[in-house]
Structure formats: C-alpha cells, structure tokens
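Structure first, commentary second.
The complex appears here minus one protein chain, its other protein chains still in place.
Order as written gives the chain letters A, B, C, D, E, F and G; numbering starts at 1 within each chain.
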Amino acid sequence: MMEHKLIAAGFGGQGVMLFGQMVAQAGMIEGKHVTWLPSYGPEMRGGTANCTVVVSDEPVASPVVDKPNEIAIFNIPSLLKFEPMLEENGILVLNTSMIDREPTRKDITIIRVPANEVADKLGTLKAQNMVMLGAYIEVAKTVSVESVFKALEAKMTGKKAQFLDVNKKAIEEGMKIARQQLG
Amino acid sequence: MMEHKLIAAGFGGQGVMLFGQMVAQAGMIEGKHVTWLPSYGPEMRGGTANCTVVVSDEPVASPVVDKPNEIAIFNIPSLLKFEPMLEENGILVLNTSMIDREPTRKDITIIRVPANEVADKLGTLKAQNMVMLGAYIEVAKTVSVESVFKALEAKMTGKKAQFLDVNKKAIEEGMKIARQQLG
Amino acid sequence: MGQELQESIVLAKMPKSLSGKEFTYCPGCHHGIVHRIIAELIDEFQLREKTVLVAPVGCSVFAYEFFDVDGTVAAHGRALAVATGMKRARPDMFIITYQGDGDLAAIGTAETIHAANRGERVTTIFINNAVYGMTGGQMAPTTLLGMKTTTSPYGRTPEREGYPIHIMEIMKALPGVAYAERVKVSKPQDIPKAKMAIKKAFYAQLLDVGFGIVEVLSTCPTNWGMDPVEAQRWLEENMTKEFPLGVYVDKVTEVMKEKGVK
Amino acid sequence: MGQELQESIVLAKMPKSLSGKEFTYCPGCHHGIVHRIIAELIDEFQLREKTVLVAPVGCSVFAYEFFDVDGTVAAHGRALAVATGMKRARPDMFIITYQGDGDLAAIGTAETIHAANRGERVTTIFINNAVYGMTGGQMAPTTLLGMKTTTSPYGRTPEREGYPIHIMEIMKALPGVAYAERVKVSKPQDIPKAKMAIKKAFYAQLLDVGFGIVEVLSTCPTNWGMDPVEAQRWLEENMTKEFPLGVYVDKVTEVMKEKGVK
Amino acid sequence: MGEKIMVKGTEAIGEAAIRAGCRVYFGYPITPQSELTEYMARRMPQVGGVFLQAESEVATVNMMYGASSVGARVMTSTSSPGFSLMQEGISYMACARLPGVFVDVVRGGPGLGDIQPSQGDYFQIVKGGGHGDYRLPVFSPSSLQEAVELTIHAFDVADKYRTPVVIFADGMMGQMMEPVEFPDPIDPSTLPSKDDWALTGAKGRKARYVTSFDIDPYKLEKMNLVLQETYKEIEKNEQKWEEFMTDDIEVLFVAHGTVGRIVKSAVKLARQKGIKAGLFRPISLYPFPYKRLSELAEKVDIVMTVEMSSGQMLEDVRLAVEGKAETPFYGRLAGVVPTPGEILEALMKELRR
Amino acid sequence: MGEKIMVKGTEAIGEAAIRAGCRVYFGYPITPQSELTEYMARRMPQVGGVFLQAESEVATVNMMYGASSVGARVMTSTSSPGFSLMQEGISYMACARLPGVFVDVVRGGPGLGDIQPSQGDYFQIVKGGGHGDYRLPVFSPSSLQEAVELTIHAFDVADKYRTPVVIFADGMMGQMMEPVEFPDPIDPSTLPSKDDWALTGAKGRKARYVTSFDIDPYKLEKMNLVLQETYKEIEKNEQKWEEFMTDDIEVLFVAHGTVGRIVKSAVKLARQKGIKAGLFRPISLYPFPYKRLSELAEKVDIVMTVEMSSGQMLEDVRLAVEGKAETPFYGRLAGVVPTPGEILEALMKELRR
Amino acid sequence: MAKRTLGYIEIDQERCKGCGLCIDACPVNVIKFSEDFNSKGYHPAEYMGEGCIACMFCYYMCPDVCITVYKYKTPVVSK
Partner (left out) sequence: MAKRTLGYIEIDQERCKGCGLCIDACPVNVIKFSEDFNSKGYHPAEYMGEGCIACMFCYYMCPDVCITVYKYKTPVVSK
C-alpha cells in the first residue's frame, strides 16, 4: 500500500490551499481515499498557511501527519519548519522564486521550481501554485495529470473558467521542469 | 437527650416565621443547639408558610424533620397537612380563632388557643402569634419564658421596641391558657 | 336582589381567552388589569387559535396558565428571542411576549433591542413597575432616583446605581419598531387608551408593519409597601414624571388607514 | 539623502504609549490609525501609568499588546462589564475599552447600554466597520442595507436581517452618557477632529462627568474586498450616509470650561 | 445516496442538516465553525428555510427554544465559548423537552483560548454544563461521512426523545475536507407530526403549554422523573461505538472523534512493532458505552485513553474499567493535535513501566 | 471570635465575606439567594466597599473579571440558572488565573425549575460547566458555622492559587437560621499583595496583561500546563471531608452539604436499629477526597450515596470505590428534600437484597 | 332625590382579593367591602344593590376580573 502524506506550505495568498485541494480532489476522482486538512490561520489575516493531504489506497486513519513523505514549499519559513520533518527518501518540491537558500537534507529528492518566473511568463503570477502542482505530480506520481485537470475543471466554473487554460498550461510547464530535473 | 422538633404553620402574614425564630433564638440563649428552617414560598406572594425549628442538647443533624414531635397550627390547610405527621404523644397547639374544625388524632396533647380573640383584646391582632408562642412554651417546655423575652428584646429594637410590652403580655396570656387546659 | 328579573344585557365580563384560573398576583396588582385587556383583544381579533403567549420570568411567570391560548415561559430576559424563533418558524402565528422591567430592560436588553431593531413581527407588553416584583422588591433598571428598594437600601443615586432606563425613548432610535407607546392603567379613564395602544401593537404584527411594544406603568403594591389604592396615587405622582406617557413610534396608524381597518 | 544634516525638529512620531510591537491588522485597516490617536492622548495626558486597556474579542483582540499600558482582553461583548468592574474597584485608574461593532452592538448590547446608562466613568472607543472582521466578514449589526457579507450573501434586507443599528442615536436616550460623538478617520482632515472627540471622551472620565464614547467609522479592506484606498472612498460615500457624523451628547465641554481645561 | 463529493466538514454537517429536513437555523459567527453558519446563510433561502444570525449565542439558544416549541426541526452551531453561553437555554430546552441539534466545533480553551482543534469541552458537553439534572445525547464523529450520518441521526434522536442533542466536533473536523456521499433529502412535510405537544395554536383543542417550570417541587420532581425515564431509554437504545482491531488485543486505546482516527494510525504503528493494540472509539459519548468497554477491559492490562484534553473522557473510561486494568492517559491541550507517533511513544512508555 | 448570633445562611456567608476582607460585590437577584445580594447592598456602603447590582449574571461575572484583574477580593452569589449564565466568564477567569468567590445557592432544575433546595448542579459546578480544561475548587458546607469558615477559606484558596472558587450551597443552607460565631474581621489592607500580577498601572515597570488568549496553541498549551500544575497542588493540599461514626462501619453513606447533615440523622436511626452505619461527607467536592473514600470503601459492602439530584456526585463516589463495594444511590429531585426516615428506608431496601 | 339605576354588577367574591380598586374607581360609590371573609381570607367587594350607572369603571380596574357588568334595558328609578 502506498500512502502519500503531503504538506504544502507558504504564505497566505500563494495558493497552497488550492494546491492541496486539487491533489485531494484528483485522488478522489481516481477512487482513492483522501483527506485535506488546512492549518487554519488565526482569526486574523495574513501569516503563513499550510495544508496536509493524505492520498491512500486504504481509508485514511489520521488526517494529521507528523512525518510527511512529500512536501511542497512556497517560502523560507515553511522550508525551515518542514524540511526536518520530511521522511527519509522523501520528496521536496521547492519554489525557488521565493526561496534563495538551499535545503540541507541530502537523503531526499529535491525538485527546484522557479514557479513565479514561469507563471509570470504565462501571463499570470497567480498560477505559480499550478506550476508547483505540475512539478509535484510529476515527481510524486500521486495522481495523474488527467485527474488533476478534471479536478480543476470541477473547481473552475463560472467566471473562473477563463483561467482554466492558463492553469493547465502552468501545470504542464511544472511537469516539464520536474521531468528535466529527474533526468 | 431531648430533641424538640417543631413545625409552625399558617398563612403568610400570620407571623409563624417569627414564632419559630423566637423559639430558636431563646434556645440559643439557653446554650442549646438550634436550627430554624423556613419553607420559603414561591417567588410569588401569598400562600401558606411554615417553618421547622429543632432545639436539642446535641448538635442538630437534620434541620429537616419528617416527624415533628410538636406542631403549632395557625390555619386549616396546615392542620390537614401536619396533624398526620405528628409523632405519637406529640403536642399540637391550635389557633382556634382560625380553625373551626377538630383534630382527629387521639394520641396527642392538644392545646386550643383562641389566639386572635386574645390578641384583639390586647389591642393588636398581630400579636396572635405571641399568644400561640406563650401557649407553646408552656406546654412543650422547650425554652423558658425568660429566654423568650430576651429573644424578643434582641429582635424588637428601634421603632419596634414599642410593641415589646404588648407582645410579652400576649405571651403571658398564651401561657395562662395552656396552663388552664393542662389543668 | 331581583336584579335578574329586570331585563339586561352584559356589558363586560371575563374574556373568553382567559383560562379562568385565579391570578396569583397580589391584591391590586396591575398585572391582572393588563392581562384582561390582552384577553379582550385576543377575543375581539379572534386570535385565540393562533396565538402563542410567551411569559417571562417575573411575577407573570404563570401568565401562560391564565390565558386560554398556547404558551410557554422563556428564560429570564429572553422572551423576545423565543418569540423571534417562533415567528420566524411559523410566520402565520400570532406571538405575544409579556415582560417585566427586570426581564425586558435589564437582563434582556440585547434581546429586546435587537428584536425591535430587526422589526420582528411580534407584540410585546412591557410591565414597568419600577421594581423586581417576583424576587422580592430589588432595584429594577426603571427604579426611580431616590427610591429605596432591597438592593438600593439608601435610595437610588445616579452615582452609585445609575439612572432609570427609558425604553420607549430607546425604541425611537430603532428603525424596526412600528409601534411604541407608554400608557398607564391606574385610573378607569386610562383603560380604553391602554387598550387602543395594545390594539395598535397587535396591528403592527397583524398588518406586517414591524415590531409593536406597549409599556404599561404599573403598581407593585407589595414591594412598594403601599396599599393598592395608595400605590396607584404614587404611580400617578411619581412614575409619570420620569416616564412620560405618549406615543413614541407610530407607523401603524397610516397602514391601518391605507388598509381601511380601525 | 543628507536630510539629517539640515537642522530639524520632530513633528510627529510613534507615541510612547505604543509598545512598538507590529500591529497584526491587514494593510490599510483603520484600527491602526485609531490606536495611534489613543496612544498620543495617553501620552499627552500622562496617563500611561494608570491606564488599563480592555481589548475586545475582534480583530483588536491583541490591542493590549500594542500599547505599553496594562491591559486585558474581555470576553466577546463584555468589555464594558469588565471595565465597570475595574473602575468600581479602582476609581483612581483610567479605563479604556476598545470595541468593534459586533462586540459592542451585537452580543454586548446589554453591557454597553447599562454601563452607559449608569454613567460608568470609563471611555469607550467603538470601531464601526460594518462587518465582523476577525471571523471573516459576517454581517454586523451595523452592516448597511443591501450590503453582501458571508452571512447576508443575498444582501442585507430589512425584512430578513433587520436594520443597521445606530449606537450614537441610542446613546442620546441614556442619561448616564457624558460624551458621544461619531467620527471617521478616512481623510487626513478627519484626524484632528477624531482626536478631539476622543479627548473629550477622556475628559468625560477624567472630570468625573460620566460615560464617554466615540464611534469611529472604519474600513475593513479585507472583508469588504477592496483595496485600502478604495475602501476609504466607499466609507465616505456610503457609511456616512447611514451613520451621520457629529456630536450626539456633550456634557463635557461645559465642565471643561468650568474647570478651565481645554 | 448520490456521488461522492469533497466538502469541508462544516459544510458536510450543514448540508446533512438540510437533507434531514431542518429548515430553521439560528447562529452566531465563531471560528472555527463560521463556515457552517455561512453555509446555512446561503442554503436556507434556497430551500425555503429560515436563516437568522442572532445577536449572540444567548439569543441563539432561546430562538431555538422558540422555533422548536412551535414544532420546527432546528439547528445551531457554535464553538466552545459560544456553547458556554448556551448552557442556561439548553437546560431550559432539556426540561421543556424541546428537540434541537447543537453542533459544537470545539476549540482550545479555557477562556478565549485559541481556535485550534480540541476536546476540552467534554465535561461541559457530556456531563452537562447547565444547571439541573438533565443529560444530552452526544455524538462524536471521526470522519465527514460519519458526521453526515450522525447529523441526520441527531435530528431523529432529538425528535424521538424530545431532547436537545449535541454533535461534538472539533476544529479539525470542521475544517478538513473529505469525500462524502449525501443521502437523498427528506421532505420536511413527511416528518412525524409534533401536533401532540407543539404550540401550534389552540385550535379545536385546549390550550397547552411548554414549560420548564413548576413552583411545586413534587410536581417538578414528576417532570424530572419523566426525563430520567427518557434517559434510561436513551441509555438502552442509543449507544454507539466502533471497535478497531480489538479481536486479539493486549492493550486497548480509547479515543473519540478525530483523535479516534489518529489513534488508528497509532494502532497500526504499534502492530508494526508487534504490539497487539486496538481501539475502542465511543461514538455516543452520552450514552457512554460503559458495558462494552468494561467487557473489553477484561481482556487487557492497559486501557489507554487519548484525548485532546487533560483527561475528561478518562473519567468515563475509569467508570467502565472499574480498576480491572491500568488506565493511563495521554493528552494534548489547548488546540495541540497529537500525532500518531507521539501516541505510540506514550504507549511504549507505559509498557516499559 | 465573638458571640454566637442567629443568622440566615445568606447573611452568614455575606458577613463572612466582609470579614474576609472582600470589599467588592456584584450580583443579580435570584431566589433563593437574593437575601445575600440584599445584605451586601446594605453592608458594603457601611464598610466603604463596592456593591453593584449588575444588569445580568453575564455582566456580573465579567465585572468580577474586571475587579479581580485590578487586584480586588471580589465575590458574587447566584442560583442555578444564573450560574449557567456565568460559565463563559468563569472559564475566562480560570484561564486568566483570576481569583474570585462564587456562591451558588442551588435550586431545583433543570430550566426555570423551582426555588427549593437541590444539588442538581453538581456536574456544572464540580466538573466544569464552562468550556476548556479547567477546574474550580468547590466547597460544600453543611452548617452555617461551616459556611462562614469555608467562605473565608474560599477567599484564601482563590488568592493562593489564583483561581475562582465556588461555595456550593443550596436553598436550605441559604434560608435556614443557626447560631454562628464570626471571626474577627480582616483589615483588607493587610492582605497579601497582588502587585506581582494585577493590573495596577504600569508605574515603574513594564506594562503587563491578564489574558485567557494565545493564538499559538503551543503557547496556550503552556498556559494550560500551568493550570494543570496548579490543580495538582490543589488536589494535594485542599481536600477536606468529615467522617461521622465511621470507626466500626458496616455500611457507609456518602453525602455532601445539607444532605450530609440529614444523613447524620439517618445514621443515628440506623444505629438505633443495630445497623453500623457511618457517613463520609466530602467538604471539598473538587478536589474530591477519592483516596480517603477509597480506603473506607475497603471496609464495607455498601457505599450508599444520597443526593438531592439524580446521582451526579455518585460518579465521583464510584471513581473512588472502583467496584470494591456496591454503590447504590438514593436521591430526590427538583427541590424535594429527602428526610432521614426515607433515607433509612432506602438503605433497608438495599440491605434486604 | 330620585336615583336612576342603569345597571348592576356581579362580583365573583370567591375570586376577589379585596384590593379595593373597584371601590376607588366607582364614580357613584356603590361598591363597598363586605364584612365577611371569603375562603382566601379577604373581605371581598360587594355591590350595594342600587345606583350603578353601568359605567364599567369597576370592571376596568378589577385586576382579578371578578366583575360582570350588566346594563338594564330600561333604567330603574328609585326615590
């Protein structure tokens, strides 16, 4: 049995919540057992945000994870916090546009994604989380890109539908980057 | 050990509470153990009122009494309620001005006190409870009349002091009535 | 006396919407007068079968037993929250709350003001007797300055206990209120006026205009330590000064005219 | 840039009575402006050593950390009960409550009205941003008609949600109130006025006149979904219509004159 | 049942209530349950129901009292401090025998506390935070699917026994997303009638009243005995629990709600280490399944309770175990969520004694 | 100590508070404790203290919070529904570590109930009717003299551990009169200083705050651990109980407060019948004297709990007895006071089984 | 002086609490306290038997709703 225990973390506004939800939703579409758990912020605005996603072939016991085997990191504070928790041989996906320092762990797979630049080039900085998402699914193989697209389509309806294409594009770009780095 | 377990009962306004308090206070003055417990009425006005007094040589365990050995009854509803509860050989002091019916028990000592008439003659109907009190202490010997006077003096200070004499007089009248009946 | 032999008609008798149960109020207490007026109006409007009466905690805690309409007793101060719950769930029913000054103007202040401000379609009868009757005569928010109660034993002062609160004046500031009037029932002449006020507060609900409230200055002979007649005099002389009678809000009369009702 | 070489004086800088801790408010939120004004006045009156600040539950729940004065956080809505307890126990101290509209005008209605009506010698700053900021933009009692919030998603209507509540107008009906003014801080020109209003509310307490309250119309850019500058415009155009600025009660100016203070 | 959809816990409960035929909701915002209030604000008008944001939790519970007394299926939701404010009203509803469903999305306390998941209100919710002799059926879900089912069940239990019922959730349950299948909606007009007791207007019958009051203690005692009878029925009929890997246990965990599912992971970890651990997860906290737990306790030396509290359910566990096994405790406080790893460690420490 | 005087229970407690140096009282009328509020209204101005009738019990508890936070010895009194309304505020005070004395003169419930003596609020008072992990020291007097002593003690315990403390009285305790000796009054200015934590103005020191809040659960957990440490201390130091005729027991009664003294009469009646009965009367309900009761339970086959409730303290008794003896229960509900005779009868019934 | 009696009242004397508000209210003073007690112990109000002008004032003021007011179809005149 494979259990993906993912934490995605960054600033509020960087779209880490949506990142996680798309993974979970895609997992559900594939008939897997999933949970998504946000660390909901203070009753105040701002600050950092993270969410935990578990995708598993069996019913998910704990939606809380102390040792994730996958982390997607969007800013420096989150790197400092979550890198040490990552399981051995775990996967770290890093938004290098935001993080100008190197991870210290040597026993893990690291994918470096200049997500902001890539998204900027696509015309919308906001899609940087989708770039990260593409990179993540490429390396972690949690869900297929088709399922992610389906999840996106379910989410982005009405006015938001116009952003569907650029988001898909961003995911593909992310996948490409990961593929390259995986060699 | 002698334990006086007294219930005094009547309408609100008939002074049964003060009746009981004076017995308790006099008991305290004599160094006995005493409790006084009112059945405090509804949060509403009117209705009936009663209190339970225990005077004992030992610390009083229960201030609640299921079988009183002495009752002082000021109205008909109270007679109906408390006569059956009275212990064998108990004492019943009855305000016959208010109660035109006969007790049914044969195994008890009954003192009949036309308290309202007596008090009215003394010029203040209000003192009828003191007439009852006099009769009660004469028959039950719970406390001495001197102690009751002391208790009254402690209670009736300031403006109320003017009623002290008539109350003492009423007590004496009550004692007289009881003495006569006791033969 | 042979009166019955003479042909006669009944001018006034106990309204049908009273249960007939004896009131538990003290002799001369105005609660009873107001009860009767409400019952007469329920009869006149034929509302018995759709009325729910919300009694408060206070001397009128038994009110629901005295009326022959469905009823409940709300937690102290919360009658208007309860009434809101009822009316929102069953807008077709007719909801009355009956509340004392401690209930409505002390512990229930928030519920009162917000139900009024939301314009809940309910009718509130507010008995202001300047005292907590049921619990034995403590200070109410409406106790007059200088008045001695068991919890203002040295007389109410602005510095220590603050000022009497004026609910009708507050109602004026709340847009949800459709009708607000302060009346008294201490003279026979007051009764038809008080009844008309309550009628308009009924109409506030029946014609869907908004919240209706009538404050009735009332006696509490027992806790004022006066006999009932004396208490009425005292009310006339003292309470009406602090609490001016009159209509504070009236959006109802206009709607009544529009709809041709009286 | 060599400005320092030029001789100069400091016209304005962070007041001493602020702790220096960064505010946790969203960018452009008016809470911060009002904090600064209060701190300036604490400095000017030299009250730092006898002030207690009672923060509410709301976005300003951390307020006591931002000021360099003793402080606490009251239960939601109960700041004025807490303040009453403090002032009654220690009349020599200077007590400020700082409250939002949900806090002061919804759950805290009873505490607000009764503290005001008793004329408690405390000073209240009331931030009316027409929304529950902290919990994520639900309807407040002061939300404007038509305004969409997360709990009035179809726009506030009088029928469903009731009317916006007007606290200053209610304050007028309460004899214990010594000073009540509604201000805004959405233009630089507003600031000295707002400060003067708060100053008078301080004096209401300091000169033992009664309860002092200042309502500040404020923005909540985050929950209004506007950028901070746009939010200020919206406030000017919409909120000031529903909530007219001005002095509602002033028993302070006279006493100030009597005592020769400004 | 329809298809599975991903929803937030707060919304799962809200939608479940609507499907259960609830058409009246009163509430007041408080993190971490505000999304439920917001969901109802959106949904109720869509289904012709009533949504009203009250001025406070005190008003909320009394609005519930009012709506329930005229026969409505009514719900509210809140979080810890708000639930405290409802205690007087809940006691009134219990005595007046008024059904209603309360969702308490518990957060870290005491006082203002924080807004993270907690189970620190166990005493308040389960033993009775209000005055007087009453009990409330309490259900503690550990997944969103279960939350949906228990919410619907809660309305039925409330109506059947004429009692308020509590869904004991926590911040985690409220905020997490999981796939959920909703049952088909119930048409409110098909629900069992309450005409035999509700205040529907004295049409063609005597006036009646709903009350929590009798000045005569003997009469009030009779009202209380009716309640006590009801509780006996509830204790007989409404116990719910889950057992996880308890067939061959050497040690038994007891945990409810989200902690229950976290402990499942700990159980698996323990079994990986060769420790035959199992979990007893009470679903109904009142009535607490004492009897079954007592039976299980016979088989083991250690019954370890895990809570997000200082050990409140622990008292019920001990009442069930009655000294037959050791009853150690592991808890995190104030919104800190225990992880499977630390739970296992706590167990190991006990085993090493 | 002066001479004995006859006083009502409410006044005994009020006077005791004043002698303990309490100079701030907030309250709201409710039967059967209104006389205590009234007594304070008369007395406080005489001793230069503060009396304020609040607009509600919710306001009352928050006024207590305020006065306590600036260092005052502060008290309130109420009865059951009023105590329910104070739960949120008490939870705040507990977390913010604010001392204060609450007198709950319990009446029949639930709901509006009646106004007769009851012990039906045991769970609410003793287990914690408010949200979050906190405990309150609770003392249950059974005579007015003891009420006087425990009231004074309550202020000391409150200040020592910085916690709210409850005096669990009942309508009977509040209304009865008994002779009482008051100790000499304490001059409030001689009480231990609270300058190390109270909000007295940031003069010559950094600003400080009193709070029940931390958004960071780990920090809030630390605050909680301080509370838990305090409770451990309290459990170690503050247990109080009385034993009555327990030297040679065959059966043991457990009862607290006024029921405790009624059971004494039942014990005497039982002994007249040759049954060696005794009474264990917990005086501190939290901390409950589990250990001592557990020791006594070893000696008997029957530990019979008597309460004016449906059996709430019974849970604590069972936690102490842990199955070592039968634990039958006799209770009256809703304000009905059990008599010695009926208690004896209940015991006889148990013995006959 | 000829007295016109326009109606009469009936008082439920068992219900009456002897508060005297009707007596105070009657403009023609035709109600008084009875010398007897009712079973609640009050002296109930009593109609004097003639002179009632059927003004309803007593009914208006009776807090215990004890009074029924009748109006004669034709007034009764006594000397």
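The rule we apply is simple: a residue touches a chain if its C-beta (ideal position, glycine included) is under 8 Å from a C-beta of that chain, and two chains touch if they have at least 3 such contacts.
As the structure is a computational prediction, the values presented were derived from the model and not from experiment.
> Any idea which of D:44, D:159 or D:227 touches the chain not displayed?
Residue touching the chain left out of view: D:227.
> Sort through D:27, D:91 or D:146 and give me the one touching the missing partner chain.
D:27
> List the residues of subunit D that touch the chain left out of this view.
Per the touch rule, subunit D residues meeting the hidden chain are 1, 3, 6-15, 18, 22-23, 25-33, 35-36, 185, 187-188, 191, 221, 227-229, 232.
Please note the rule applied: only the chains that are shown with their structure count from here on.
> Between D-F and C-F, which chain pair is linked by the larger number of C-beta contacts?
D-F
> Where does subunit D touch two or more other chains at once, residue-wise?
Residue numbers touching two or more other chains: 61, 73, 75, 106-107, 109-110, 114, 134-136, 141, 161.
> Hunt down the residues of subunit E that sit against at least two other chains at once, touch-wise.
31, 52, 55-56, 58, 81, 88, 92, 96, 111-112, 115, 211-213, 215
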